[in-house]
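Handing you a structure now.
Some chains have been omitted; the remaining ones sit where they do in the full complex.
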Amino acid sequence: MNFVLPVRVYYQDTDAGGVVFHSSYIDFMERARSEWLRSLGFSNCGLVRDHQVFFMVRALEITYFKPAVLDDLLEVGVEIESMGRSQMVFRQDIMRDALMLASAKISLVCATTDTLKPVRVPGAIRSKLEI
Amino acid sequence: MNFVLPVRVYYQDTDAGGVVFHSSYIDFMERARSEWLRSLGFSNCGLVRDHQVFFMVRALEITYFKPAVLDDLLEVGVEIESMGRSQMVFRQDIMRDALMLASAKISLVCATTDTLKPVRVPGAIRSKLEI
């Protein structure tokens, strides 16, 4: 993976089944995408302020292989699989040591903050990603 | 209590300790205040659209007496304790049958959506509450 964010599991991420709740993995992935964006020199607020856009999740597929549990230190990966005019597709894996716990494919669309309509990914981001 | 919202407990509200996570009770209370507002003929969106205001939590105190668990059907109460120019103080209890599980006092301030500054509670709400 191009970028990896370490994420610790707390009580707030778990459920009474004793494992991490299934939508918490998706939240961990949002954190990792945000930090990946920051690692490229951008931020969610910056996109809104400078370009009046933000990335909305259009679709996601996730497979859970093994449960994460309280106190786990997870590695949440980010990798771009493809990039279109207004859409970006990410592959995101969650690992604990060498074990893959979950793997997702997440499609986001760049949308304007006012109308929520899809628009071209800003050139500044595009050029950074194509290098 | 003036208004009571029934709330069911799901896995998403619990943690690996086998009980409802402590901040979930506070989320249940937000749901109840919103429905209480709706029962008076208002809504969060309506306040933003018609009055450019929303209610922000300024302070809260909560005491937990007994844990709620998965599948519980809770009753989340709402009662106004006092009302100032821009501030409202609520008492909110969470009951399961005749047992009080948690009780909170929550202070909210009416703020403008643009500057987040405190403003007078809209007259329409005020008159409804004073009847």
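Order of writing sets the chain letters: A and B. Residues in each chain are counted from 1.
To be clear about the criterion, contacts are C-beta pairs under 8 Å (C-beta built on N, C-alpha and C of every residue); 3 or more make two chains touch, one makes a residue touch a chain.
If you're wondering where the values come from, they're calculated on a predicted model, not measured in any experiment.
The complex in this file is a homo-oligomer whose displayed part has 2 chains and whose full count of copies is 4.
Rule of thumb we're sticking to: only the chains that are shown with their structure count from here on.
Every residue of subunit A that touches subunit B in the complex is listed here, in rising order: 11-12, 14-19, 21, 23, 69-70.
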